[in-house]
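The structure under discussion is supplied below as C-alpha cells; questions concerning it will follow.
Coming up: subunit A.
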Amino acid sequence: MNNPDMPLLLELIVTFFLIAGAIVALIGSIGLARLKDFYMRLHGPTKASTLGVGCILVASLLNFSFLKGGVSVQEALITLFLFVTAPVSAHMMAKAALHRRLKCSSRTRTGPPDQ
Partner candidate 1 sequence: MNRREFWLPRPLFSLLLAVLWLLMVNSFSVAQMLLGLALGVFIPFITRAFWPEQARVHFLLPLLRYFLILLIDIVRSNLIVARRIVWYTDQLTPGFVTFPLELDDDFAITILASTISLTPGTVSAHYDSDAGTLLIHALHVTDEDELVREIKERYERPLKEIFQ
Partner candidate 2 sequence: MNHLMILPIVIPLVTGAFLLLMYGYNIGRQRSLSVASTVLLVVLAVWAVLQADVADYTLYRLGNWQPPFGIVLVLDRLSAIMLLLTALLSLFCVLYASRGADRAGSHFHALLQFQLMGINGAFLTGDLFNLFVFFEVLLIASYALLLHGGGRARSRAGLHYVIINLVGSALFLLALGILYGLTGTLNMADLARSIANAPAADLPLLKAASLLLMVVFGVKAALLPLLFWLPRAYSAASAPVAALFAIMTKVGFYAMVRVFLVVFGLDQGAPANGTVMAWLWPMALVTLALGGIGVLGAASLRTLTAYMVIVSMGILLAALSLNDQKLLAASLFYLFHTTCMTAVFFLLADLIGRYREHGYDRFSIISPLSHRWVLGSLFLVAAISLASLPPFSGFISKAWILRSSSHLSDYLWLWAAILVSGLFIIAALSRAGSGWFWRPGECTIKPSPPLDSARSSTVAVMIAISFSLSLFAQPIMEYVEAAAELIYQPSGYVNAVLGDYVRHSGEVSE
C-alpha cells in the first residue's frame, strides 16, 4: 500500500486531510460528550463530525484516484450525501427534543417558545 511513486506533495495533502479530519471529528465527539444540554451537544456532531469525516473522504478520494487512476467519485458522493443529510438529522433531532421539552442549560438566554 505504500506507494513509492506517489508524489510527496500529494502524500502530504492526503496526510494533512487525514489528521485534520481526525482532529475535527474528535472535537465533535468531545462536544457531544462534554456540552451541557442537548441543544448544545447537537452542534458538535452536525458540523464537526460531518466535516471531519468529509476530510477523511477527501483524503481517500485523492489517495485512490491516484492509485486506481481516474476519479474515485464514491467518496465525493458520500461527502455530498453527508452534507445534505446531516442538517436534516439535526433538524429532526432538535424537533424531537423540543417536542419532548428537554431542559436547556441554565446559561441559556432565551429558551424555546413554549418553555
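As a selection rule, all candidates are chains of the complex that A comes from, given by their letters.
As a convention for this text, a contact is a pair of C-beta atoms (placed from the backbone, for glycine too) under 8 Å apart; a residue touches a chain by one contact, two chains touch by 3 or more; residues count from 1.
What you are looking at is a predicted structure, and each value in this text was computed from that prediction instead of being measured.
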{"item": "Numbered candidate touching subunit A, per complex, among 1 or 2", "value": "1"}
{"item": "Of all residues in subunit A, those that touch candidate 1 in their complex", "value": "24, 27-28, 30-31, 34-37, 39-40, 42-44, 46-48, 50-51, 68, 70-74, 76-77, 83-84, 86-88, 90-91, 94-95, 97-98, 104-105, 107-113"}
